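A single protein chain has been omitted from the complex, and every remaining protein chain is retained in its original position.
Let's look at chain A:
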Amino acid sequence: MSHGPSAPSAAPHGQSHDHEPYQPVFTPGSARKQELDDLKTRYPDKRACLLPGLWMIQQDRGWISEDAMREIGEQLGVTAAYVKGVVTFYTMYHQHPVGQHFIQVCTTSPCLCAGADKVVEAFLEHTGCKELGLTSPDGKYTVIEVECLGACGFATPVQINEDYVENVTPEKVPEILRGLQ
């Protein structure tokens, strides 16, 4: 949730991408459709597949567009508006396209006292992103601050797409970025 004075989430700037053509994920006979249908058997109510279904879309399409919300809503018998309500509650669903490497640096107190703010600065500098939440001109990187990643003993942890990189210091940033190519 994001109500308080918080760090910006991904890519709030720039134009809307919702006019771009959307390719459905759960087409009849597709592996994803099968996966979703299998998942439904785990729960007494298929609506419970909403978070997992949104994950599938984000994995395949990179972000959750309005069309995507409509598609998953149709699959699970809820309206697109309902889906939007859910999507906007959770910080991990992207409502805009993000850079190829989505870099999330934890800056909550335990990491802050270990120097996480300097790690953020180093990522902003070396990626060319300049500002939190903005994607670099080459489309490669987006850097955001996140709240506790549950790895506080390995300060500073940074999540890059799906993976954690632990014990990150500003000095290690250029090498980490080189490893991402």
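Quick note on the criterion: contacts are C-beta pairs under 8 Å (C-beta built on N, C-alpha and C of every residue); 3 or more make two chains touch, one makes a residue touch a chain; residues count from 1.
Please note the rule applied: contacts and distances are computed from a predicted model.
The chain absent from the displayed complex carries the UniProt protein name "NADH-quinone oxidoreductase subunit F", chosen from "NADH-quinone oxidoreductase subunit F", "Chemotaxis protein CheA", "PspA-associated domain-containing protein" or "BMP family ABC transporter substrate-binding protein". When the omitted chain is restored, the residue from A:49, A:69, A:103 or A:173 that touches it is A:49. In the full complex, the hidden chain is touched by chain A at residues 1-8, 42-45, 47-52, 54-55, 76, 78, 85-86, 89-93, 107-110, 112-114, 116-117, 120-121, 124, 132, 145, 147-155, 159, 162-164.
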